[in-house]
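A protein chain is absent from this complex, but the other protein chains hold their places.
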Amino acid sequence: MAKKKQQTPKDIFNLMMATDFFSQWLGVELIDVSEGFCKIQICIRKEMLNGFGIVHGGVTFSLADSAFAFASNSYGKVSVSLNASMTYAKQGKIGDFLVAEAKKLTLTNKTGTFDVTVTNQTTEETIALFRGTVFRTEKEHIDLNIT
Amino acid sequence: MAKKKQQTPKDIFNLMMATDFFSQWLGVELIDVSEGFCKIQICIRKEMLNGFGIVHGGVTFSLADSAFAFASNSYGKVSVSLNASMTYAKQGKIGDFLVAEAKKLTLTNKTGTFDVTVTNQTTEETIALFRGTVFRTEKEHIDLNIT
Amino acid sequence: MAKKKQQTPKDIFNLMMATDFFSQWLGVELIDVSEGFCKIQICIRKEMLNGFGIVHGGVTFSLADSAFAFASNSYGKVSVSLNASMTYAKQGKIGDFLVAEAKKLTLTNKTGTFDVTVTNQTTEETIALFRGTVFRTEKEHIDLNIT
Partner (left out) sequence: MAKKKQQTPKDIFNLMMATDFFSQWLGVELIDVSEGFCKIQICIRKEMLNGFGIVHGGVTFSLADSAFAFASNSYGKVSVSLNASMTYAKQGKIGDFLVAEAKKLTLTNKTGTFDVTVTNQTTEETIALFRGTVFRTEKEHIDLNIT
């Protein structure tokens, strides 16, 4: 029982990342995580490019989506994505570092909406804006993961 | 000059795929492509899963986004994504085959909007619905790619 | 108690419309309603135009949003909008009849997503595409409205 109160946003991030093989493939590195917030980064590799020689929109979305998942699950409740939208502003190239910062916009007992800004650290440009909504289940991460 | 009229949607798909390293990583296989239409599939591998043991939302989005790119570029004009939205319905698991079918909704000289339905062939369920809008540039694929 | 089972989608539509003063202002007329489905129409009046002399995007959205509300509430559970997106294709002019047809895309115990197509009956063109997601509360219309 006492252990239940000790699960921090960082603990939840670590538990999720341990089996999040796609975020691992993306090379996600944690910069910061707290309740309703997550900042992560990746470096664009050759296998992340599309046919125009720039980062594939799906990779940029995936980075934002991972930040969104970590931020929305940070409260302890297992939260699943209902929908998301993505607006593209600029491009990213091989070797560029992309940072995604997810912040809570609204939160109720059952749902939450988060904004994620994706910045190209190399060019110092905002490259994409993501907005996503989760359904917050009754399940707690602590119950899923205690072994 | 005469060659210009011979570039088909399939030619454009092949030219784009040849250097679309992320779609290659996803294992994209073409089912069908024509003007304003594209149907492709992938098989979910372990490195496409998220921390809940199901396909990462970013992978499903990426599959839809690739179908959208091939359908919107099929007319010959280089077309770039402005924005997209994604609604999730069901999940996909390791070994499942996912099919994305992109269809034109609206098309003007400068912009176009496409719907993409992602179906899990293994469970016969619609797992996600994608809607995206492109800006259609003045550049032609034929001019980019003739060597 | 027996009365509970007799509330049809049409009953719910009528109960909602009775105090939906904005849908009344729009001049909403019912064409058809059933579980997860609603088709309504309006005629564009002068006070619905924007500064370009065409129907204001907010009016087209509102028509779609009303169809969405009627379709998503048709099952009996009070359902509230979480988010919605709108894609514009063509225009509407004064005197044109616009028809909105809402259909269920996905439905779970707690959430639902619906597509609404807005057609200009006068020009026979699809003028807009709406997609919205509701949260389905535990409240029943029958409990709200029995008097």
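Per-chain residue numbering starts at 1, and chain names A, B and C are given in the order in which the chains are listed.
In the analysis below, contacts are C-beta pairs under 8 Å (C-beta built on N, C-alpha and C of every residue); 3 or more make two chains touch, one makes a residue touch a chain.
If you're wondering where the values come from, they're calculated on a predicted model, not measured in any experiment.
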| item | value |
| --- | --- |
| Residue of C:Gln41, C:Ser74 or C:Thr87 in touch with the missing chain, whole complex considered | C:Thr87 |
| Options C:Gln41, C:Ser62, C:Thr106 or C:Thr119, residue touching the unrepresented chain | C:Ser62 |
| Chain C residues that touch the omitted chain in the full complex | 15-25, 46-53, 56-59, 61-63, 65-66, 69, 78, 80-88 |
| Residues belonging to chain B that touch the chain removed from view | 82-83, 85, 110-111, 113, 133, 135 |
| Residues of chain A in contact with the chain not shown | 85, 87, 89-90, 105-106, 113, 126, 129, 131, 133 |
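Going forward, only the chains that are shown with their structure count from here on.
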| item | value |
| --- | --- |
| Cα-centroid distance, chain A relative to chain C, in whole angstrom | 34 |
| Whole-Å gap separating chain A and chain B, where each centre is the average of the chain's CA atoms | 23 |
| Of all residues in chain A, the ones touching two or more other chains | 82-83, 85 |
